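A protein chain is absent from this complex, but the other protein chains hold their places.
For chain A:
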Amino acid sequence: MLSRFQSGLSPITRRRIAVFRGNRRARWSLWLFVLFFAISLGAELIANDKPILLQYQDRWYTPLFVDYPETEFGGFLPTKADYRDEFVYDEIAANGWMLWPPIPFSYDTLDRNLSHPAPSPPTWRHWLGTDDQGRDVLARVIYGFRLSVIFALVLTAGSLVLGVLVGGIQGYFGGKIDLIGQRFTEIWAGLPVLFLLIILASLVEPNLWWLLGIMLLFSWLGLVDIVRAEFLRARNLEYVRAARALGLPSYLIMWRHVLPNAMVATLTFVPFLFTGAITTLTALDFLGFGLPPGSPSLGELVAQGKNNLQAPWLGITAFITLSLMLSLLVFIGEGLRDAFDPRHILAPMQPDTETSMAPLTKEPADER
């Protein structure tokens, strides 16, 4: 611990970053994805049915964070103020002003003043049109994107922890533990996930956490094999044996010596877990076994597109959103995989003598 941070990044890490940055497609995909995700994190500021800020009779209000009763703005009922209601809108406009988000609809706002019957085509009011219940498609896409990514993030993180834990224990200890663990994971992997979800949907109201929990029970299985193989290989390396000879307990050896090496193979797998999670959530929503009705979900948008072929903006929006998101993730994954691949050659890069020359001068003697 004394000096870990003094010398900064290790040259291996620096080389990996250089390879990743050298891959222009992966770099752009990462930036775009981060940008989209950042935008969607601020979804409440972009698409909402409440103003961000308003001044009414010389007092300041922040409806985004505080719920005000309608009586506050000259209404008669002590219910939550509906700022889209004509009466409230006019009242505030007469006695002050409101700052609205660029899209004045949230994902669940029903627009009752549609120029066409729902699903209505794209207009200036609804840039991507509305769905068959009169909700703004663009707002739903922004919220849906955020929900998908967060779902995938949590699921991936959870699978990573479980998969590394189980795979690491099997690989490091080997023998009987490995044998029993392998048979167990094989049986576990044989359970039909989809049926379990469908049965669950009929027992409880499936919400985000239920879905996460059930998916988490199975999604770590793919990682186990990789991590186990890495640990099996690493446990006979000399520095691991040296650590055992020093008398270090197993958990410390696994954490400090074996895990950092296993992480390389594992991290390469992560982007693909991530896309898998998004696809699964979308598929479940499409089939109607996913998130509760009304949630902003891309799968539900796909289903609406299928049911309303006369409204092509639904299907086209869903298609473009999903394919863009998944393609970006696959490109990022490819870049990561190349960056972690020791055989990857830095040739197309500008001759950065420090990083690119060092391996080249040594390699020919070893390889031939």
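Worth a mention:
As a working rule, a contact is a pair of C-beta atoms (placed from the backbone, for glycine too) under 8 Å apart; a residue touches a chain by one contact, two chains touch by 3 or more; residues count from 1.
The criterion applied here is as follows: contacts and distances are computed from a predicted model.
Choosing from "Glycosyltransferase", "ABC-type dipeptide transporter", "Electron transfer flavoprotein small subunit" or "Carbon monoxide dehydrogenase", the protein name stored in UniProt for the chain missing from the display reads "ABC-type dipeptide transporter". Across the entire complex, the residue among A:V88, A:L197 or A:A243 in touch with the chain not shown is A:A243. In the full complex, chain A touches the hidden chain at residues 1-4, 6-7, 10-12, 237-239, 241-249, 252, 256-257, 260-261, 351, 353, 357, 360-361, 363-365, 368.
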